[in-house]
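Handing you this structure, nothing more for now.
With one protein chain held back, the other chains of the complex are shown just where they sit.
Letters A, B and C mark the chains as written, and numbering starts fresh at 1 in each.
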Amino acid sequence: MSGPDSAAVGRTTIADRLRALQGAALTLPVAYGGTLLLLLCAYIARPALLSPFLLLLILRQAAPLGIAVLGQSLCMRVLSLDLSFGGVAMVVSYILTAGMLPLPDWLLILLCLGVGVAVGAVNAIFITWLRASSVIVTLAMAMVLGGIVIAFSQFRAPGDAPDLLRLVGQARIGIVPVAPFVWLALLVPLALFLRLSVFGRHVDAIGANPRAAWTSGIPVVQVIFTVHILSATFAVFSAFLLVGFVGVGSIDIGRDLALNSLAAVILGGVTFGAGRGGVVGPAIAAFMLTFLFNLLTSFGLGEPGKLMMQGAIVALAAIAYTARNRNRGIWK
Amino acid sequence: MTFREVTKRFGSTAALSAVSLSGAAGSVHAVTGENGAGKSTLMKLLAGVHRPDEGEILLDGGRIAFAGPGDALRAGISTVFQELTLLPNLSVAENIFLGREPRRGGLLDRRAMRRAARQALDRLGMTLDVDTLCGALSVAEQQMVEIAKGITADARVFIFDEPTAALNAPEIAKLEALIGELKARGRLVFYISHRLDEIFRFCDTVTVLKDGEHVATAPTATLDHDRLVALMVGRALGQLYPPRPAAPAAPLPALQVEGLVARDGMPAVGFALMRGEILGLAGLEGQGQRDIVRAMAGLEAPSSGRVALHRDGVVHQLGHSVVATSRAGIGFVPEERKTEGLYLTLSIAQNIALGLLRNRRPWARARVDQGRIAELMAAMRVRARDHRQAVGTLSGGNQQKVMIGRWLAAGIDVLLVEEPTRGVDVGAKSEIYALLRDFAARGGAVLITSSELTEHLGLCDRILVVRGGAIVAELEAASASEESVMRHAIAGTATAGSAAA
Amino acid sequence: MSGGFVPNLLPGLAARRARTGLGLVTFALPLLFFVALSIGAPEFLGFANLANVNSQITALLIVSLGQLLVALSAGVDLSVGSMLSLTSAILVGVDPGLAVPLALLAGLAVGLANGIGVAVFGVHPLVMTLAMMTFLQGLALLVSPVPGGDVPDWLEAVVRFDLAGLPGAFFWCLAVVAGMALLLHRTRFGLRIFALGANAESAALNGIAVVAPQIACYVICSLFAVLAGMFLSARVATGDPTMGMPFALESVTAIALGGVQLAGGIGSVTGVVFGVLTLGLMTNGMNLVGISPFIRAATTGVLLLLAISLQRRRFIGV
Partner (left out) sequence: ADEVELLPDGLMTPTTEEMVPADKYKKDPPWTIGMSFGGVGNSWIVQMIQEAKYVAAQNPKIGEFIFVEANWQPAKQVSDMEDLITRKVDALIVGPIAFPLVKTQVDAAIAAGIPVITFGVSDGELNSTTEIMGGGEEFGRVGGEFLRDKLGGEGTVWAFRGVAGVGEETLRYNGFVKSLEGSDIKIGAEVFGDWNYAKGKQLCENLVLSGQPVDGIWFSGAEMTRACIDVFQDTGKPMVPMTGEGNNGFLKVWSESGIDSVAPVFTPGLGPAVVRAAVALLEGKPVYKTYFSSPPPITNANLSDYVRDDLNDAFWVPSTLPEDEIQKTFKR
């Protein structure tokens, strides 16, 4: 009897290990699988999209979204949201390209960053001190910022982007565009900082239970302040790349940034209120969404078909992901 | 009603292994055991929350399989869960009748609901307004409403999972009477408690679980306190409370409270908390102990008054913010561990590590000594799969240990604890007491509030009795008795004006 | 931050307010607008203008009441705008006899899909409904690519009638408000939505079903969006596949102005009515006072920030 028994033990441990491995794979954010699937689709239907040159260009297109996603994911990790990205992008685009301020380019760029910090701080004041809903505060902020730009510009299209940003937005080293490096240059330090610092632990704590974080003396207000300031600053960087890429100012630049970043963050595995979520998952998701837009455009479905596919794919990806992880809930 | 060989696993932990048990109508059946022994899990099988992996549950000889708590309720099983399940945004009446709201003509009959709720509260001797939202109630009041909810159900089996963890003696007496009534009406009652005296007072039979396994079932009459403890803990337990050290000749103050008016309309209080001592704030439920402690912790801005921390001969006035008090070295352990205390989705290690990181700057490296965490877990005897287990999946008592452990790891001077051993088994209780005593002995100071009078008497050095928000008496714990504390705590009997300075 | 979390002890009235989310500002703000406009714009108090305001806010009110239900269940539905657009497209894009049943059927299907995605599969409501919003917008453009076409006559008649001198929109408002108030405050279903929105886990331990009612919330919300689509299409007398676009965010804004908490379990029909009124008066007021379109967006934003900052909710949150 002992023979089969011990074999059974051996089998279960291997099976256990397999199950653990499978478990780990299953807990990967949906963006990983989704990206693979899309690449596969492209391989079958539109192999042209998979040439390194084009993949790199898509990566460049994804960079602004990817940077915005960094901010959004930070916000969501402390149970907040930032929907003001569009407004920030408009202001940045206007400051940089309208030529209303006779300042050198580098000063304009600094000014934009200052505006980002200010916007983040104002968002945070409303959200923490006045305890207003972050959805409404940041939406209203987007309205105010966009409105200010409209009031100043009277919808006149502004002029050209600063050369430095055009360079960053459009330049390539060989076939490799520069923009993704800006993305990486922001992503890597942020990921490391969140992983290694006390600040990162505080973010996790607030995400898991803000009330407990508060009663145990974690500086909740400061953390949320920092998060929102970072988020708005990332939005500024995102707008830099957008403006640089487009090359000229545009009134409704970055209009989809807020909602797309939201989708990317959630597809990237950051969940509200679980104190979970990395930085890499959302980044992959940003690439996935951009790739999806390209793929759908290349199918030439027309607007209706494109929108329907886009919606269906995001929904199905999310369902597939959460359905797999269903039995991790409380109800068994 | 019978459990036959039920087994329940959560991932790789077996919360219950092949437990069999039966209870007869018209009896009160106690289930006891250490924290994490599987008591709540066993009851949740019956309440339809979990389904057994193996084995079966029989009710009146028929096998039951509930899809959810609703099914169990409909089958006549009423449960008061260990975790409070009241909805904060529903009124007392609505909470009591949630799931079985009276209707008239298809619409809610709020009048009938309030009337019936009123009656249920009357049976418990409570004078709460049935329209109050439950979010505005204290934990003890919420617990009483839970009991009211459980008792008004028209059920055959009643489950009470640690209903008295937050209750005082008078309320426990009310519950005892009600359970007596249920028994007389031929109902089966399962009763879980870590307060062994209650088991001997209320219950006919007692079942002991240990590590998910059935240890013994016996009539309470055949057991005594020590034998029951031995069954639970698996060893004889020595002294529950650690010995009190001799009072130092010239005690140093740790916290000085002056003219503190915790909330508008409350009297001012003033007292000193000494280094090396454990001080108790005793009194009946809702007399203001909670407000005083929370004002001291900086959670709520007091109307007036000052709290000063003395360290190394220097006096630090404390601002009214939790961030400031915790940075100054004061820790606060709230009574509601689920909502205010713990990060349920984070692991044990992460919860404790957040304590270790208390005073570090945000940009500092968050490296913590994993050995220290393991040490603490061992010292507190946290029963868990490993340090990566999410705190939310621990048993109630083990959660309490993690919460206290987090502060003990944080290198603080003063610990303000609401209900230090809420829901903790006797074995773990003595461990927590020892840890608190040890903390004090090493120069710390501890202030506790507790609904268990014996805890004040056994653990504390000094007891301040609070009534109507004022400190009406200061007693040496060594010489105090339950009677002497109660005399001061109940209005009218104590001579007024004996307030401590 | 001593004010970070308000104590657990709220005496009577304040406690009740804790469930409705109503605050002084909820009422004061529209009232303030009302008074200011009565003084500042001579045409404002005219019957014709008040009737206009009434008609202008009706669609948003209907959508927002649906949104309220979903918000109470701790969700959010961003697809309401596209659902409204789709309704409008269907009304003019298919056989007139089939249009209304088909629109209702679409509402049912969309609500079920949203609800099942959120309640059964556990997808975050923002993602689920955002995806649905995109999908439905595409579908609407497919059904009827450009604005135009005729809304069934009977529907126009049902929307654009006058009774006792009052515009039809008034009765629509009355009906949906009464219906939702009845559902929320006088039925078991309503009470249970408050319960499961506050804490689904606790609600389930109390023995009430949590999945089906949550799905029901999304279904009702979608159906309300269909209703709003029918109203709006009949009001403008034609279909438009992008008609609903602004409604997703506006409805969320309106309920937030009305004190509804997106975290669930807190809100009231009264609050939503006042929230919608606030937004409606803002738009109408700006037209009457003649605020330049170039500073309108900024003005709306500032007013919103002002309104929201006066609410001072109990907890920090979304």
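The rule is simple: a contact is a pair of C-beta atoms (placed from the backbone, for glycine too) under 8 Å apart; a residue touches a chain by one contact, two chains touch by 3 or more.
These numbers were taken from a predicted model, which means no experiment stands behind them.
One chain is not depicted; across the entire complex it touches A, C. Contact with the undisplayed chain is limited, among C:149, C:168, C:190 or C:265, to C:149.
The missing chain lies against chain A, touching residues 46, 48-49, 54, 57-58, 61, 154-157, 159, 170, 242, 245-248, 250-253, 293-295, 297-298, 300, 302-303. Those residues of chain C that touch the chain absent from the view are 43, 46, 48-49, 52, 55-56, 59, 141, 145-150, 232, 235-238, 240-243, 245-246, 283-284, 287-288, 290, 292-293.
Throughout what follows, only the chains that are shown with their structure count from here on.
Viewed as a contact network, the protein chains are fully connected, with every chain touching every other.
Rounded to a whole number, the gap between the C-alpha centres of chain A and chain B is 42 angstrom. Taking each chain's centre as the average of its CA atoms, chain A and chain C sit 28 Å apart. Among the residues of chain A, those touching two or more other chains are numbered 211, 214, 331.
Residue positions of chain C with contacts to 2 or more other chains are 1, 4-5, 204. Residues of chain A that touch chain B in their complex: 193, 196-202, 204-205, 208-209, 211-219, 222-223, 226, 273-276, 331-332. Every residue of chain A that touches chain C in the complex is listed here, in rising order: 79-81, 126-128, 130-137, 139-148, 150-151, 154-155, 210-211, 214, 220-221, 224, 259, 262-263, 266-267, 271-272, 303-312, 314-315, 318-319, 322-323, 325-326, 329-331. If you check the complex, the residues on chain B that touch chain A are 50-51, 68, 297, 299, 322-323, 325-327, 331-332, 334, 339-346, 350, 353-355, 357-358, 360-367, 406.
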